[in-house]
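For this depiction, one protein chain was excluded, whereas all remaining protein chains were kept in their positions.
Up next, subunit A:
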Amino acid sequence: MNPELQGRVFPPVAPYLVGREKVREFSRAVFATNPINHDPEAARAAGHHDVVAPPTFAVVVQEATLAQLLAEPDGGIDFTRVVHGDQRFSYTRPIVAGDELTATLAVTSIKSLGGHSMVTAESTIVDAAGAHVVTAISTLVVRGDE
């Protein structure tokens, strides 16, 4: 892996429009049964504009930024050796159906540990007004030669 990736900020990816049915589909897939995830009336009764996405939904929006990282021509990251190490989501507000979200990736850390490399990628996700919604942080482990 190219150590010069550390500190690199990538161009924002194309905006992601959060659909109500997508939120429901994702909710079913992660066993989220709360009515606020599925029923717009229940969501509105709880003070939300529309159905609220489960806490890990941000990974769907983050995914395009990780694809950018893996495709970086001088990155030197072998996709077949990548293992997901850590994941974190830090919310300013929840993701709600109807949101148009834009994610921007920054590589915050590159480390070597016992022959493996670890890259920490932080995707900052903002809404159509530019206000922060969630930051998704992934640490990817790239296994060294065995």
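FYI, contacts are C-beta pairs under 8 Å (C-beta built on N, C-alpha and C of every residue); 3 or more make two chains touch, one makes a residue touch a chain; residues count from 1.
Keep in mind that, in the parts below, contacts and distances are computed from a predicted model.
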Missing subunit (named according to UniProt) among the choices "ABC transporter", "Acyl dehydratase", "General L-amino acid-binding periplasmic protein AapJ" or "ABC transmembrane type-1 domain-containing protein": "Acyl dehydratase"
Sites on subunit A contacted by the missing partner chain, in the whole complex: 22, 25-26, 28-34, 36-37, 46, 48, 52-56, 59-60, 63, 80, 83-91, 93-94, 137
